[in-house]
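A single protein chain has been removed from this complex, and every other one stays in its place.
Going in written order, the chains are labelled A and B, and every chain counts its residues from 1.
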Amino acid sequence: MGRSVTFIGAENIISPLGTTAEENYSKVLAGQSGIQEGRFLDRDGDLMPASTFPEKQSIHKLLKSCIEGSLAGLNREEFDNGRTLFILSSTKGDIEKLKDRDLPAASLQQLADQMGELVGAGKSITVSQACISGVLAMIMAHDLVVAGKYDSVLVAGSDLVSEFVHAGFHSLFAISGKPCRPYDKDRNGVSLGEAAASVVISKNASTFKSEPLDFLGGTSSNDANHISGPSRTGEGLVRSVTKTLKNSGLTSADIDFINAHGTATTFNDEMESIAFDRMEMNTTPLISLKGYFGHTLGAAGIIETAISLQSLRTNSVPVNIGYTEEGTSKTLNIVTDTLEKPLKRFLKTASGFGGCNASCIIQQHEL
Amino acid sequence: MLASAAEGCSPKEFLREVYKDMSIDYVKFHKMDLLCKIGVVLSDALIRELSLDQKEALEEMAVVLNNSTSSLHSDVKHQASVEEGQSSPAIFVYTLPNIVVGEICIKHKIYGENLFLVSDAPATELLSDYAASLFATGKAKQCMVGWVDALDDKWSASLAIIQEGSTENSINSLEGIFSEAQGVLNN
Partner (left out) sequence: MENLKQELKNFIVTHLNLEEMTAADIQDDDPLFGDGLGLDSIDALELIVMLEKEYNIKVRDPEKGKAIFQSVNSLAEFVQAQAE
C-alpha cells in the first residue's frame, strides 16, 4: 500500500515552561521542568507536585492564545480556502463549571465551536478519547486530508489541572507525591499538568511559513482487556504500532526515536516496556516528556508531538527527565544524555483509559 | 443493520428488562454507568446479527461513537462525591465518554480502531467520511458507528455496523440511522 503523506507544522505550546514551541523546547533541552512541588492541595491535605500556571487559567483563553500562535505560522491565504476543519482534543474541557452546576458551559462542543470560529474553520469537532485524544485527533486529521475531505486541519488540545481530575486519580492511588519519574525503578504515579498545544496538518507544504515535517499518519487499537488498567501483554499498543509501521511501509529499524506515553505509573510504564520488547524496539532511543509537562491529558499527544517536531527541526532529543535507574522488566533505551545527531523520523505513542492505544509517525520533510 | 433505543421509560428499568430479555449474562454489566450499559446492550444486539464470517472478523472491527453530553452523566456524580470529600474510583473511571467504546471492545474482544467524537448533533458527515477512510486505508473492514448519549433520564442512541464496500456507508444511510434515534429496539 502506498504511503500517504500530509504536512505537519505551525506547532505551538503554551505551558508553564513558555508561550511558544521554541521557548518550551529550549527549557526542556536545558533540563527545566514545569512540575513544581506543592502546587496542588489534595484530599488528604497533602500538597502535591503538578505542572500548573502561577495563576488560575481559563481553558478558553489558553486555547485561544495557543491557536493564535499556530495561525501566525501559516500563510493565511493558503489556509483560509474554505476547506478547513478544527479538531479540539480535550478530556474534560471546562469541567470546573460543574461546581456552578453550569452544565451547558461545560460543553465541549461550545469550546470547539469558539475555537473553530477563531480559526475560521468550516467545521469543528471534539475528539475525546482519554489520554490518546491528541494523537488520535492528528491521525483523524491526516486521514480526512488524505481522503480529500479537507485541505487543512488545525488540531488543538488542552486540559487544566482540576479538583475533579485530581480527586479521581487520587482515588486510584495514581498520583505521585514527588515529581513523576517515567520508567524509573522508584516511579509511583503521575504528576498532573496543564497546557495547551496546537499543530496544523495540511495537504500542502505551502500552507506553512516555516518548512513543515512529513506526517505519515497512524492507527489506534484497543487492548480489549480492562477499562482503566493496561493490558499486561501490551496488546493494543503492539497492534497499533505494528499497523502504523506496516501502513507507512516501514520497520522498527527505521525509527530514530520513540516519544512514548510514560505516565510513571507502575503499570503503564511496565506495559510499554513489554510492548516495545515484543516489537524488538529495546534499543531504539525512547523518552517520555511527562517529567517536563506532567500528564496533560487531552493536550498530551499534541504538546509532546510538538516538542518532537522541534527535535526533528534541531536534530536533538532531550533526556527523559526523572529517570535514573531501570524500572521495567524489559529493557528500554531511555535517553539519559541529550542526543545530538541527524534525525530522520520518530514514532509517537499514547495509551489511555478505556484500553485505547494510538501511534503515529513523523519524519523530516522529503523534498 | 440497525438498532436504536427508546425514550419514555426510565433508562434503568428499560435496560434491566432488555438485559434479561436478551440473556446478556455479563457480570460486569451492573458496574457500568448508564452510557456504557446502553452502548453494550445495543452493540450486543447488532453483533448477534452478524454473519459467521463477520463475527470471525470481529476483532478488527472499528468502533466509532459520538454524542453531545460526553460523560456528563457520570461527571455530575463524580463532582458530587468530590464535593462530599469522597471520591469513588468506580464512578471516576466512567468520567470519560470513550469508556463505552472500551466496554464494547472488552466484552467482544475487539482490538480495532477506536474513536469518540463529541458534537451537539450527530456528526453524520464526519463519521461517514471517517468510516470510509478507515475502509479505504485498510484500517478496518467493518465499522460500528453511531450515537450514544445519556444524561439523567434523557437518552438517545442509535448504532449500526457497516461493512466495507456496502452502500450503507453513505451519508444518507447514516442520516437515516440518526433520525431513528428515538425508535424502538430491534432485535
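Heads up, the rule we're going with is that a contact is a pair of C-beta atoms (placed from the backbone, for glycine too) under 8 Å apart; a residue touches a chain by one contact, two chains touch by 3 or more.
Here the structure is a predicted model, which is why all the values come from computation and not from measurement.
Visitor: Which residue, A:Thr6, A:Ser228 or A:Asn259, contacts the hidden chain when the whole complex is considered?
Guide: A:Ser228
Visitor: For the chain left out of this view, which of A:Leu103, A:Leu172 or A:Leu250 touches it?
Guide: Answering carefully, the residue with contact to the hidden chain is A:Leu172.
Visitor: Which of B:Val93, B:Ala131 or B:Ile161 touches the chain that is not shown?
Guide: That would be B:Val93, which touches the missing chain.
Visitor: Touching the hidden chain in the full complex, which residues of subunit B are there? Just list them.
Guide: Touch set of subunit B with respect to the missing chain: 27, 30-31, 86-90, 93.
Visitor: Suppose we count only contacts with the excluded chain; which residues of subunit A make the list?
Guide: Where subunit A meets the chain not shown: residues 171-173, 226-229.
What we mean here is this: only the chains that are shown with their structure count from here on.
Visitor: Compute the distance, rounded to whole Å, between the mean C-alpha positions of subunit A and subunit B.
Guide: Taking the mean C-alpha position of each chain, the two centres sit 26 Å apart.
Visitor: Touching subunit A in the complex: which residues of subunit B?
Guide: 59, 63, 68, 70, 72, 75-76, 78-79, 82-83, 85, 87-89, 92-93, 95-99, 101-103, 105-106, 108-120, 123, 125-126, 129-130, 132-134, 136-139, 151
Visitor: With touch defined as at the start, can you tell me which subunit A residues reach subunit B in the complex?
Guide: 1, 4, 43, 91-93, 95, 98-99, 103, 106-109, 112, 123, 125-130, 136, 140, 143-144, 146-147, 149, 163-164, 167-168, 170-172, 217, 219-228, 235-236, 239, 243, 247, 352-356
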